[in-house]
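All protein chains but one are shown at their positions in the complex.
Our next item is chain A:
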Amino acid sequence: MARMTYLQAITDGLREEMRADERVLLLGEDIGAFGGAFKATVGLQEEFGSDRVQDTPIAEAAIIGTSVGAAIAGLRPVCEMQFSDFVACGFDQLVNVAGKIHYRTGLAAPMVVRLPTGGGFGGGPFHSQNPEAWFMHAPGLKVVAPSTPEDAKGMLIGAIRDPNPVCFLEHKNLYRRVKGDVPEGTYATPFEARIARPGRDLTIVAYGAMVHAALTVAEQLAPEADVEVLDLRSLVPLDEQAILESVSRTSKVLIVDEANETCAAGAQVAALIAEQAFDQLDGPIRRIATPDAPIPFSPTLEPAVLPTPDRILEAARELLAY
């Protein structure tokens, strides 16, 4: 075990899996000599060379499309969108080419698209988005969103080893803020949910950065209620069993998305519970999410839209009192 930040755990996962599997290569803008806009790939070009750690032209469609080509030709590409917002420029290659190729032709595209996501630091409308729902809606793509350093490394390695295209959402606000113990060597964390904090009175379902907001709220409520926090970790596949089991334990559920509300991951979780666990519920399914607006820049506007522990706490109290 080593103590690492979320960002260091990602770098460590890339390095360890590249050492273990020579098919793994990295593609992205400024990831080589510069080490990436967030330094996730720092030192890797030095160790693995410029064919395995490629600085690419600013061409997201080509980064994703050439990764599909490399994957069907037997390599294991991991491509980085400098910010997840820019994946929109490569959407067609990801959704129409990568996502459908196995169903249509039997050819698999084992590749990872790393997506630095999320707001909370004044990034504005083009550097703060949480695009996971776009890809949950695209058949053939897996979508994962770890919240801890240990999971960031293990799920990244799991994504590289997965024979399908995987959207790997890494929350920028966790990069240097969250630290934890990370196992050494290589290990693949399964794409399943995790109980981040067990409880009996209320389940808060979250993923990514919102897991930490939910844990804060659970601690704040500890004197008055026993709150469970379920970290989804994977959105596709969605761990339906873990969600339903948690609801059956607590009978009350609050779902938190940092993404904007309509058709967000939380909407799918809510639909699942409404369909399959209605008779387990002792209160309405509650959701907290960002409203359907672009993420604003100003320090007074951004916190007005992003879910905060205070908003989550208020909703949790209402639900507990129901």
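FYI, a residue touches a chain if its C-beta (ideal position, glycine included) is under 8 Å from a C-beta of that chain, and two chains touch if they have at least 3 such contacts; residues count from 1.
Please note the rule applied: contacts and distances are computed from a predicted model.
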Choices "CoA transferase subunit A", "Energy-coupling factor transporter ATP-binding protein EcfA2", "2-oxoisovalerate dehydrogenase subunit alpha" or "Glycine--tRNA ligase beta subunit" - which one is the UniProt name of the chain not shown: "2-oxoisovalerate dehydrogenase subunit alpha"
Listed residues A:Leu7, A:Leu26, A:Ala40 or A:Ala70, member touching the removed chain: A:Ala70
Residue in contact with the excluded chain [from A:Gly43, A:Pro125, A:Pro139 or A:Pro291]: A:Pro139
Absent-chain interface as seen on chain A, which is shown: 25, 51-52, 56-57, 59, 61-62, 65-75, 77, 92-93, 96-97, 100-108, 110, 139-140, 142, 163-164
